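What you see is the complex with one protein chain gone and the rest in place.
Just so it is clear, A, B, C and D label the chains in written order, and each chain counts residues from 1 on its own.
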Amino acid sequence: MATTAKIRKLLLGNEAIGLGALHAGVRVATGYPGTPSTETLEYMAQVAADETQVQWATNEKVALDEGVGAALAGSRVLVTMKHVGLNVAMDAWMTSPLVGVNAGLVVLVADDPGMHSSQNEQDSRYLGRFAGVLIFEPTDSQECYDFVRAAFDASERWDSPVMIRTTTRISHLRAPVTPHDPDILPSRPFQRNSGKYVMLPVNARAGRQRLLERLPQMTDWVESHPFNQEEMRSTSIGVITSGTSYQYVRDVMPEASVLKLGITNPLPEQKIRRFAQKVERLLVVEESEPYLEESVRSLGIDAQGKVFFPRAGELSPELVRLGFQQAGILEVPTSSNPAIWPESVMRPPVLCPGCPHATPFLVLREIGAYVNGDIGCYTLGASEPLSAMDTCLSMGSSIGMAVGMAKAGVKDRPIVATIGDSTFLHGGIPAFIDAVWNDADITVLILDNGTTAMTGGQAHAGTGTNLRSSGLPRVDIAALCRTMGAGSVVVVDPYDVGATHRAMLGATRYRGVSVVITNRPCVQAPTKLFGRTYGVDANLCDGCQLCMNIGCPALGWDLATEDRRIALIDADQCTGCTVCAQICPQSAILPVPAGSGSRGGK
Amino acid sequence: MWKKEIRLAGSGGQGLGLAATVLASAALQAGLYVTTLQSYGPEARGGASRSDVTLSDQDIANPWFSRPALLLALNQKSWAKFGGNLAEGALAVVDSNWVEAHEYPGVLALPLEQMAKAELREKIAANMVAVGVIGVLLDRLPLAILAEAAYLKAPKGFERINKAAVELGWHVMEQIKGGVEREHIGGA
Amino acid sequence: MNPGKALLRQDMMPHILCPGCGHGIVMSALVRVLAKRYASLDQVALVAGIGCSSRVVGYIDANTLHTTHGRALSFATGLKLARPELTVIVVTGDGDGLGIGGNHLIHAARRNVDLTCILFNNETYGMTGGQLAPTTVTQAFTTTTPYGNHESAFDATALVTAAGATFVARAQAYRPDLLEGLIEQALDHRGFSFLDVLTDCTEYFSRKNQLGAGSDLLFSQTRSDTEISLDLTEWPRLQEPDGFPVRNLMPMGVLHESNRPTLEEVMELPGYRPKEG
Amino acid sequence: MATELVSGNEACARGAMAAGCNFFGGYPISPSSEVAEALARLLPKNGGVFLQMEDEMGSLGSVLGASLGGAKAMTATSGPGFTLMQEHLGYATLAEIPCVVVDVMRVGPSTGVPTAPSQGDVMQARWGSHGDRAVIVLAPASVQEIYEMTIIAFNLAERLRTPVVLIYDEVLAHMRERVELLVPHQEDLWRRPKPSVPPGPGYRPYLANEEGVAPLPNFGDGYRFHVTGLMHDERGYPTTQAKAVSQLMSRLKNKMEPVTEWILPESYRLEDADLAFVAYGITARVAKEAVDRLRDAGILAGLFRPRLLWPVPVTDFQKLLGHAGIAVVAEMNQGQWVEVVERLAPRSMQVLGQGKLGGEPMTTEELMNVAETLMQKGARVL
Partner (left out) sequence: MNDPTQIHANVVVAGVGGQGVVLAGNIIADVCMYYGLDVKKAEVHGMSQRGGAVSSQVRFGVEVHGGLIEKGQLNWIVGFEWAEALRWMPLLSPEGSVFVSTEEIIPPSALKDRVSGMVRYPLELLDHPRVRAFDAPALAKQAGNVKAAGVVLLGALSIDLPFSLDVWNQALTRWVPTKALEINLRAFELGRRWEEKAPVTKPQPVPKPITRQVWLNLEESWCKGCGICVNVCPERIWTLNQKNVVEALSPERCTGCGLCEKLCPDFAIDVLTESTIRVNEEGGSVLWQPN
């Protein structure tokens, strides 16, 4: 590591955080995959020394627990998650500052403004402030690297976890990073201290007291911290900003003075007051919530923010420019004649060709069940043409929602919860147990594709692998469900449309908790899978479009025909899963004979 | 009314059915009424196969009889089976080479097969020799009609042999006739 | 529009088949083909046995003969040899054709009379309330297999192929176009042609085995193709799927075709005399 | 005309040919096989179809199919096979399909003695098929009669559109007798009635003619109609209406009635008989001999021989037999037609069933003994 330290690398923000953590001497890194946080651990797994533990945990709560444990045991720990993951870890998160750390504990929380891959948009800084921890907000990959190293020092200094908060455009921004020499750390063996580490009410009260005493000291420390940097240029406009918003401000208003906040909890009140006094007009530019804006205002300082810059969605240079224009700071350009370009196409995410999730939703739609979905690729079962999902809330919620539906007395259609293997292990199990316990008449469809596909194919407890290990014990989901008391557990091949149909039908008719588990691996990860290519016999296809209802991207139309659109299979995309061939009522979809130009064989 | 119930017996394959056919055909030709019955099925393939022929100068009401007036027995088994159940005063013709039938007074023991072999080089024609013998005993069927029937009903290639065999039997029987007492033959 | 609809005995419709019965789909394909081929059905005879499938012929305005249980082929054989100019189509069920009538089936195949036999295979005796049929798959529940079927099912096509049928094919109710095409090919074929059509019993078999309604059953037919399933065996699975009491995977389409003189030709019946030279 | 020595089974085949039979579907069984063998030889030479089927159900099935195609069709079988044919006999009755079924009786039940004669199928011929049905059963007693009755059977089958059963025993089947093979005139061969209306809407295949017979066309004649073994209405469509069903059943029965006027029984020396033998088939011939010999012995015996077993020749029976004091019903079974006689006999008549089992025909002596014993007892005879 040391030999390559000085070379400038092009790293994602996430990767930079991972590298920074490694250079800070992290010995344990854990987390649960979640866009946009996932690549941190994946990168660390690639580059870390052998003795460094990098592994996925079953969920964020478990990861944070592990993190606190490891920190108390003397290892610097990085725990990664996305914003909604922090909600899962919330219980431990709120208490961990009371327990404190021994070695540094840094929690990466990646927010997803604009909800590129999330079910909500939340500003995790509130949760950092809520817990009373330091929040570091880097603005690019280099800062990611630098801040995480500083965060470990801070964590140990303040005996508290530290949050590194990024957003999509930081996590997924690739930019140069110049690393420094790795830290050399003193040993910090575990010291028994049940009075501090055991959260009995009496001890917790003491912890709470420590936290409250610590906060003003931390504020003082932050006041002088170089990560909160005043960049004085023109004094007519001052902008307080953090994270990626800083970069947009720099791009759009290069002449503006900026107070760039690298640490956003606690806030440097004095520094803010000073900066406010230096500029004629003060604006706060930040993504999503008016977190900084409200804080500034609470100091009695007149600042404007969300009135010009949208609270919903992601910021962009355009939006920032628009905000400044609305604020009357930038001139609205006289409309030139912009080029008119044809409208592009909507390209919503879709299930991949050969995705084993397609058939179950096809079947669910036919059966007409009420489907409670969950978080994962299969949430796409909600969109056209599968359109077979009625609800989706959060990780692991499907089963509980189904139980609720059943208990509400819904009887006109079967109630189904669909949940992926990783999500089931993440958050589905307690709800599942509840369903069994309360004798809910529901069917749980576990879409087991042997990976955490949505985030790019990460391991989980059912895969027998983890980031840096293989041959691990594997949770047998079917056996687990039986053990938990499901009355009927059936494993079915989702590429077998008829069998899937029969299995789902049988399960939905079962009274009590029934389980159907699909058994085909994801075609994309961890290995790209494909079989024999299939094609459409134009003489047989009558253009009924039934195959198009799978929503397979490999299926399209032959546009040359005039009185009907017959189907066409893109041989490059076709994985040969055979589902369309099975449902084609005309038997028009057939394997392409080997040697006819397309990819044959397996 | 003249009526004669004849049983032709032997082992399957000895041509008793044909013998019955020749007799019946000749009788038909001669203006007589006739019925034939023969053992059937596995019995016809066994050691004691039989063909029954009833001849009459009037319509035959009942073709079925259990005690024949004339028995031809070509083997011992047939004799054992049917020899003990003959009508009163019945005659029996047996192949002397194969049948031991001393105890019965009306037995005419002739070396039928030997005769056929010696004279015609076809021992299989013993049945037709017997038909000739029976023809004489019946005294109702002219030799010409009987020989013609044997010729017509013979399997392909056996026409002349069968005809000659009937003639052989007929002539041999004519010669013996003197020594056979008339009342045993029955008839008019 | 199905042109075959005009060939129905309108005063008998709607037919007695249960809602969603696959037999109706096969019937629909059959009349479609008949309408395509024949301006009039005067020279077409439909001969059926006993059972739900066999009821189908009564609704078609042809020369229709609804015979006794299992014996349709024998009636048809007699009819065809007596009137060789007729097109004779036998409609039978799996119980009718393979159970009680199995003997006639194999001998009809052996004789190679120029008949077309369409076997409506719904895995059960529907008319009598859903009992075990020779085609009922192992494990399946019927009213006479309350503990699941312990026996194996017949492959009708293998049977008739072995018996000497000169055209053997399999189709499904789910794939009406394939079915129509195969009916046409079977009718084109000179000699004994046999078509095993997989249909479904929505009322009895389905209920006993929790297979759902008509459309559910149609969907369960989607797997019935060995070529596809062979492709799938090459794919990795995470664990072995549980077995269902479902039909063995069966190949579709024309499974056997051969050429030998029909009985009519051998008998030199009118219209079947051997060609000169 | 030719006089030939032929067996009963051969005569049956020859009679069928003379009647214009052009389809035979059969299955080998003793003691009927020679009928099939003869027709296998005769039919193809005369433009007919001979088909050996896979079993008896198939045999009669093919016959019915051929008949619907317009063929004059028959089959021949024996006891076990006849049993298997019962369903199709019922079918043919209900669907009104002409055909001739020859049953050569052998010892039963079950496989019994396949090669020995019996008269055990008389009731099966009547009641063998389930349900209720009217039947025509002919019982020839000589080879000559087999020949003639086969022709008659076809005539009845065609005219009345119904199956006709010709029933005789193994002795007659294999017995050879002189037979005059009379070639019937074409006008003496009855043809099945055909519809008098052209095809078209409103055509009703099962609308009976004045004889109560449905004048079905042949398949392929341009009429399209439905034939079913279900109870049907005049359109041939299945019906479950009680009225329609009972009408149909009555018609099927009523149309058989003239048969007893067409097929008369044989009466032998009955005019002054005190004791009447009632016998059919081979047994009647034995009884005839017994009559002569009893009369020689001074007993006034006579013979009533039904040639039509079913429907029962009631009128003839009462006319011819009315005055006899004793009726001895001789049959090679445990007593079948005797039940008919018991039912028909006047109160004054003593009816005795004389059965014979075991596969050997009754003998003259046996019948004479019975008669003599009865007469000795005095009974109510004189």
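Heads up, the rule we're going with is that contacts are C-beta pairs under 8 Å (C-beta built on N, C-alpha and C of every residue); 3 or more make two chains touch, one makes a residue touch a chain.
No experiment lies behind these values; they were computed from the predicted model shown.
The undisplayed chain touches these shown chains across the complete complex, A, C. Interface note: of A:125, A:149 or A:321, the residue touching the hidden chain in the full complex is A:321. Across the entire complex, the residue among A:189, A:226, A:342 or A:409 in touch with the chain not shown is A:342. Residues 8, 10, 12, 35-36, 38-39, 116-117, 140, 169, 172-176, 244, 246-248, 250-252, 316-318, 321, 338-339, 341-352, 366, 377, 380, 384-385, 454-456, 542-546, 548-549, 551-553, 555-557, 559-560, 562-565, 572, 585 are the ones on subunit A that touch the missing chain. Within subunit C, the residues in touch with the undisplayed chain are 1-3, 5, 8, 13-15, 17-25, 27-29, 32, 173-174, 176-177, 202, 213-216, 218-219.
Operating definition for what follows: only the chains that are shown with their structure count from here on.
Central chain assignment: C. Criterion: smallest distance from chain C-alpha mean to the mean of all protein C-alpha atoms. With centres computed as the average of Cα coordinates, no chain lies farther from subunit B than A. Mean C-alpha position of subunit C lies 39 Å from that of subunit D. Computed from the mean C-alpha positions, the centre of subunit A lies at a distance of 92 Å from the centre of subunit D. Shown here, the protein chains touch in a chain-like sequence that does not close on itself. Within the complex formed with subunit C, the subunit D residues making contact are 22-23, 25, 44, 49, 51, 53-55, 57-71, 73, 87-88, 91, 199, 218-222, 224-230, 235, 237-238. Against subunit A, in their complex, subunit C makes its touches with residues 174-178, 210-212, 215-216, 219-225, 227-229, 231-232, 234-242, 244, 246, 252-253. Every residue of subunit A that touches subunit C in the complex is listed here, in rising order: 363, 366-367, 448-450, 476, 478, 490-493, 495-499, 501-503, 505-506, 509, 517, 519-521, 529, 531-532, 540, 542, 576-578, 581-587, 591, 602.
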